[in-house]
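What you see is the complex with one protein chain gone and the rest in place.
For chain A:
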């Protein structure tokens, strides 16, 4: 065993200190969500609630009648949006990697260029387009414009470029069409890439604030981030409710992370690849 050097002590100090800095806000939020209003008002700094209560969690569903609906809206948009993205991004990525057709190169260049356009430029025209389609305040108003993602089309193309060709050739000898080969052979083998993509697309929909803010004006159609924001306006000093609602909102992503931890890191490095 090597001796513990000064260097190691410094490194551990940095790691532990930063872990504390990262954890404090979350621990504080969790603990506040289990505190009674009196304890909140007193403003003491106890990370362990004096009288531990689940009331806040029960109350948010009663006090704010729309809360279950917001939860549903968020889940619905995120799940449907993710499934469509997985399907369409993979199809486009596959076509760009494996099929030959006129205009392929041009399309690829357009997709790369689109990666660089900030969302604010398209935000206002998109609002007007959705308005004339009658899609404001609808699920499709959020889902359809985001049902493909240039970053992940690019990622899937790279993935399929490195994909062994032999399997597809064998499938076509067996008489499968390209579409059949894609759905029966290629997609099942692309699971790791799809998992990383699914997580990031889901989080993108789940956490999105700006698009729902613009598209949804009816309180029934709000997603959780919007709901939470108005919730804060109504219950300005009820931080126990606000924190409980925030925790309900954060839970699904944490569960997803617990199950698919390794794909998260893969996804970050995928998007980080240049």
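In this section, contacts are C-beta pairs under 8 Å (C-beta built on N, C-alpha and C of every residue); 3 or more make two chains touch, one makes a residue touch a chain; residues count from 1.
Convention: contacts and distances are computed from a predicted model.
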| item | value |
| --- | --- |
| Among "CRP-like cAMP-binding protein", "PbrT family lead (Pb2+) uptake porter", "Molybdopterin synthase catalytic subunit" or "Sugar ABC transporter permease", the UniProt name of the subunit that does not appear here | "Sugar ABC transporter permease" |
| Omitted-chain contact residue, chosen from A:18, A:52, A:72 or A:259 | A:18 |
| Candidate in contact with the missing chain, chosen from A:60, A:77 or A:92 | A:92 |
| Touch list for chain A against the chain that is not drawn | 7-8, 11-12, 14-15, 18-19, 21-26, 28-29, 32, 43, 45, 84, 87-89, 91-92, 94-96, 99-102, 104, 107, 110-111, 114, 116-129, 131-132, 144-145, 147-148, 153, 178-179, 182, 203, 206-207, 209-210, 213-214, 224-225, 228-229, 232-233, 239, 242-243, 246, 249-250, 253-254, 257, 261, 264-265, 268-269, 272, 274 |
